[in-house]
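My questions all concern the structure below.
All protein chains of the complex are present and in place, except for one that has been dropped.
Letters A, B, C and D mark the chains in the order given here, with residues in each chain numbered from 1 onward.
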Amino acid sequence: MPDTIALKTAEVALAPVKSFDGPNGKKPKRVLSPRNIMLYGTLFVAAAYYLLPLYVMIVTSLKGMPEIRMGNIFSPPMEITFEPWVKAWATACTGLNCDGLSRGFWNSVRITVPSVIASIAIASVNGYALANWRFKGSELFFSILVIGAFIPYQVMIYPIVIVLRELGIYGTLTGLIIVHSIFGMPILTLLFRNYFASLPQELFKAARIDGAGFWQIFLKIMVPMSLPIFVVAMILQVTGIWNDFLFGVVFTRPEYYPMTVQLNNIVNSVQGVKEYNVNMAATILTGLVPLVVYFVSGRLFVRGIAAGAVKG
Amino acid sequence: MNSSVSIKDLSLNFGSVSVLKDLNLEINDGEFLVLLGSSGCGKSTLLNCIAGLLDISEGQIHIKGKNVTWEEPKDRGIGMVFQSYALYPQMTVEKNLSFGLQVANIPQQEIDKRVARASEILQIQPLLKRKPAELSGGQRQRVAIGRALVRDVDVFLFDEPLSNLDAKLRSELRVEIKRLHQSLKNTMIYVTHDQIEALTLADRIAIMKNGIIQQLADPTTIYNKPRNLFVAGFIGSPSMNFLRGEIAKRGDATVFTANGVDFNVDAYEASGPLQAGRKVTLGVRPEHIKVNENLGAEVHDATVDIEEPMGADNLLWLKHAGHTMSVRINGARRFSPGSQVKLGFDMSLASIFDAETELRL
Amino acid sequence: MNSSVSIKDLSLNFGSVSVLKDLNLEINDGEFLVLLGSSGCGKSTLLNCIAGLLDISEGQIHIKGKNVTWEEPKDRGIGMVFQSYALYPQMTVEKNLSFGLQVANIPQQEIDKRVARASEILQIQPLLKRKPAELSGGQRQRVAIGRALVRDVDVFLFDEPLSNLDAKLRSELRVEIKRLHQSLKNTMIYVTHDQIEALTLADRIAIMKNGIIQQLADPTTIYNKPRNLFVAGFIGSPSMNFLRGEIAKRGDATVFTANGVDFNVDAYEASGPLQAGRKVTLGVRPEHIKVNENLGAEVHDATVDIEEPMGADNLLWLKHAGHTMSVRINGARRFSPGSQVKLGFDMSLASIFDAETELRL
Amino acid sequence: ANATDLEVTHWWTSGGEAAAVAELAKAFDATGNHWVDGAIAGSGGTARPIMVSRITGGDPMGATQFNHGRQAEELVQSGLMRDLTDVATAEHWKDIIRPASLLDSCTIDGKIYCAPVNIHSWQWLWLSNAAFKKAGVEVPKNWDEFVAAAPALEKAGIVPLAVGGQPWQATGAFDVLLVAIAGKDTFYKVFKDKDADVAAGPEIAKVFKAADDARKMSKGSNVQDWNQATNLVITGKAGGQIMGDWAQGEFALAGQKAGTDYTCLPGLGVNEIISTGGDAFYFPKLKDEAKSKAQDVLAKTLLDPTTQVAFNLKKGSLPVRGDVDLAAANDCMKKGLEILKKGNVIEGTDQLLSADSQKQKEDLFSEFFANPSMTPEAAQKRFAEIIGSAD
């Protein structure tokens, strides 16, 4: 009966829009409903609270000292100057060295890159072993590790100094990388363990039957499936290591001092009046790398957290 | 009968994707309507529209004669049971049942009465103090039904309530739902993709595909007189056997011919004329083919390919003139693969579809 | 026939929980053995033990005559197909198939040959370049089977390979697996909790409960002569009707009597004597009860409670002397609830169990 | 000699300090070696742990600043520090360094382990002439006049006494008050003999009374660092500050002249005694032979007369050698030299007390200055306890 279909099409064509009485179709939504006002109102107020310090930092870093002394930290700069930025980056003094943050920048990179890689590599393998290859005692070690997350770093400095000294790597970059790996280990291992445990066990079993070993399964099966959690780990570690001051200064020598040491020096070595504009510029410059990492991978961050952290 | 739920020209789009298109559906008071269709065809979407959980794009929904298109779900007089049960995990069964009522400020006495009644009907009194995690799948499902029950609603909506359960439990609960309907006489709209559920439970079945209702009829009609090829293939397990061929005249007799084999179709009650030369698809259900016994006038030869004993029944997969065909016989009768058999077809129970429009002739 | 897999006194504990207890099982070469049991009874655990994915607590496992108890999974000559397919999501189908071979350092030429053969057998050649996410459920399952296929193993292990698929696809793939077995003639061990799968696929079925094999026999025996009450109740859908009562003598005749109603059981072939007074349970399958036709000598009265039309069949739930009973009749015969019917029981096909030991008499 | 890099750590990062360090570096570089600057900002509290960790961790620097006294005692005892006795004998340090107590502090078991570079005295009250002019009162000549002038200053919106938030500032101020008010003998009884009875006695009660005044006068000086506090005086926002002679460097840097722009009162104008603490350089033992040699060179350079003059002028401290000519010294420095010559000197508390006791004192006085509800009596009681258990 091909004609029925033709008929139906004709019918539709003839009767353009059927209209009924009463509500029809989409429920009309007011943009300014009380709910929306509350919702967005709260969000905008909260956003303002979070943005305020950033605003202050930026505005201040663009003002000259006289203007700062005169007034209001919230008012926009009357005369924009990039002097503080230049100074913070290139000429601010620490003791005798007057090359600003720039000297620390590459050190920070040199510390952060291998430390992030090493700590993530170690923690991911640990998490994988804990999730898929449990052995007698593995959970016990893990519990100790998690409790270790609560130990203040300061407490551990002395024992670690001793260990590194005995290993003969105190003051070297290797030593610092190890220290970062150690302190990143508890939380990262927890994340990776939870994540790998949430992957289907059957995949792991299938790979074993296929004859893949410990490392093959990890590298060829698990890692390619774990982008989100690696992103989370990376963000956490980049943030933590880049911003680290204590380890960078305690466990290395000046030629490796990270940017935060310069930041601390700029901020803390006051020449009479605190140069707030320079401080703020230095602050922003120092935070720039982790901030960029955030902006680039923020979306993956939530996804990764959903995948890894949340499943207790 | 009054119409209990009436859907008029309903359309729904997710962004630019149109999921439901100009859908019309009248559901009678006290009727058990099953929405059946394969995954992704829009069943849940339709149910959610009726419940008010999705804002529709076009059209109207009336429940009990009232236009509820813009009403909140709670004001529509509906109760809903979800596939994943959606029980509140940290509340006891009792709390799960009464929470909605408490929120609606119904007096405690009344709440107790309703919970008692529902738990009696569903026989979950001993479970009232437990939490969902301490219940088995079937018990959880019962509590989920109870939650709809206490709300004293006109229309029950079920979204694949049994599909997370194992086969045995599923058949038990199916009977219970049927019994519930018989005693409550509420309107029930039930989504499933399991045809056994649909056939056993429904007063009427609406078969959907791509957001369009393909056929709306009682189970017998759907089973015996499927309106089109899709419905015919969708209903029945194992599926109806389809042979592609054409109509021809052999003297007085009208035959269906395919791969050089003729099937006399004079016994078929066509709704239109079967002109010779018309390309058609013949559909025969596995249980309408006789093997070696009661063959009738026309006899076909076939070879057994695979035998699938299923207890009460025995399923044979046969090779017949280039087709593979499934035949269902009594479980006690066994054939070994490779053996030759004779077949008889009961054309009065067959279906013939136009090859192009795929509509039943 | 040689035994292909032989399990001796196997026990397995998870911590203090004993999941498998002293299990013995001999599986013949080329046999299709189905492990059937309800959820949590230890089927997957047993399969994982055979595969070497779990370390057993006691006992031995031999495959092809070799003690593999402590071998790595890859060295046991087994292939395994998982419920969730377990395809490597980041690899193409081709890579999925060849991964195991590459790991084993098999020459690329040989790999290509095997992949080509497997994909031909399973008809997945057009899919080779796709990733699992781009496949339908059935296709994924086929690739999963292919992964076992390319490894050229002696024993195939399937862990509920079809339970994630919808009914239609399930019945299609069931046939394919059966065909595969017929052409490959490998030993296959297949875990399922779907009795239809078990009945249709198995050469022998091992029915498990709480880590113990209840009965190991061919499907017909399991269906018709269940060894105990559990097996009888587990197999068959809807379930066998059970009546609790006792044996009595009425003159010459031996009867089963319950709720004041007698059933003559002379036709029953008991393996032991049926003494009068023995407390027993009578089991009758729904399809072995006749309604209004071919009733035989003894006629019982009953009332229709609920009707469940299922297309080809029609299921009646009857009230009969205080019992509820299900009866399966032809789909074309319809009864409305409340109508009175007459029943005939075919006792030669019934089962009688001791009420205490629950073993078949 | 070949140019050898020698890393020198210190916490001299404020304007005046950095300028002074530059003099040392210049002098050292002139010897053909190279001064690698390892400044760590945030005062000794931040820097010392880092230095100690590095020395104990086996990665020592070439030289490091400590306040001589007891801070490095244990490091020396553990054999981590280089013995400078040879350099000292060759350069006749025993003869030229005065007061002798400075070198004594570097001497352990008869061996010399550090090179003192300057004398710092704590006992100074710095006053802003402009502030008093604005308040319409005479610039005070001693502590009592200063206290009397406080209300007038307050009325003019000027904080009478600037005290920074860092704990050592409050502690230092108290020690200064103690010497000024209770005198040298009591000072020694308390800090050298650790006589808790004296510490709990009436003499010290008077000191606490004065400290209470100071506390009241310091209300409103919301700054952390000492040089910020100094800056309040420089800019006339505060009337005065009790601070060591290093504050002078800040005045100098701001281009202010002693006598006209600001006034300095040694010993608070009450008791003209100054303490002779100071900074010294220690030289950790190094494996590298060339570096060890460079260490000797640096030690020698530090005490070189020209270096001494240049450094101390910038730093605002007094040279450790008695034989240099400080013609360029300003008013205040001259006053200091005078007192030094008269021998009205005492040892610094860093030399008398362990760092531990100092820290406890800091905790006490930073609390006392910040918490008006703490009575002088209660504070004195705790002070006596600390002295009683001090080592």
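Note that in this section contacts are C-beta pairs under 8 Å (C-beta built on N, C-alpha and C of every residue); 3 or more make two chains touch, one makes a residue touch a chain.
The criterion applied here is as follows: contacts and distances are computed from a predicted model.
This complex has a chain not shown, and the name its UniProt record holds, of "Hydrogenase expression/formation protein HypE", "NADH-quinone oxidoreductase subunit M", "Sugar ABC transporter permease" or "ABC transmembrane type-1 domain-containing protein", is "Sugar ABC transporter permease".
Checked against the full complex, the candidates D:73, D:104, D:154 or D:331 give a single residue touching the omitted chain, namely D:73. When you scan A:82, A:106 or A:141 for touch with the missing chain, the hit is A:141.
Between the chain not shown and the residues B:90, B:182, B:303 or B:340, the one that touches is B:90. Annotation for chain A: contacts to the undisplayed chain at residues 39-40, 42-43, 46-47, 49-54, 56-57, 60, 68, 71-74, 122, 125-126, 128-130, 133-136, 138-139, 141-160, 163, 181-182, 185, 187, 189-190, 213-215, 239, 242-246, 260, 263-264, 267, 276, 279-280, 283, 286-287, 290-291, 293-295, 298-299, 301-303, 305-306, 309-312. Residues of chain D that touch the chain left out of view are 44-45, 48-49, 52-53, 56, 71, 73-75, 78, 165-167, 222, 224, 354-356, 358-360, 363, 366-371, 382, 389. For chain B, the residues touching the chain absent from view are 48, 51-53, 72-75, 78-80, 82-86, 88-91, 99-100, 103-104, 147-148, 151.
FYI, only the chains that are shown with their structure count from here on.
Of the two chain pairs examined here, A-C and A-B, it is A-C that is joined by more C-beta pairs in contact. Separating the centre of chain B from that of chain C, both taken as means of CA atoms, is a distance of 26 Å.
Rounded to a whole number, the gap between the C-alpha centres of chain C and chain D is 90 angstrom.
One simple way to say how far apart two chains are is to compare their mean CA positions; for chain A and chain B this gives 51 Å.
The set of chain B residues touching two or more other chains is empty. Chains touching one another form the pairs A-B, A-C, A-D, B-C. Those residues of chain C lying in contact with chain A across their complex are 48, 51-53, 72-74, 78-80, 82-90, 99-100, 103-104, 147, 151.
Residue ranges on chain B touching chain C, taken from their complex, read 38-39, 166-168, 171, 174-175, 178-179, 182, 193-196, 199-201, 219-220, 223, 234-239, 285-287, 306, 308-312, 315, 317, 328, 331, 334, 337.
In the complex of the two chains, the chain D residues touching chain A come out as 7, 9-10, 12-15, 18, 21-22, 25, 35-42, 46, 49-50, 53-54, 56-59, 61, 225, 227-228, 230-231, 234, 250, 253-254.
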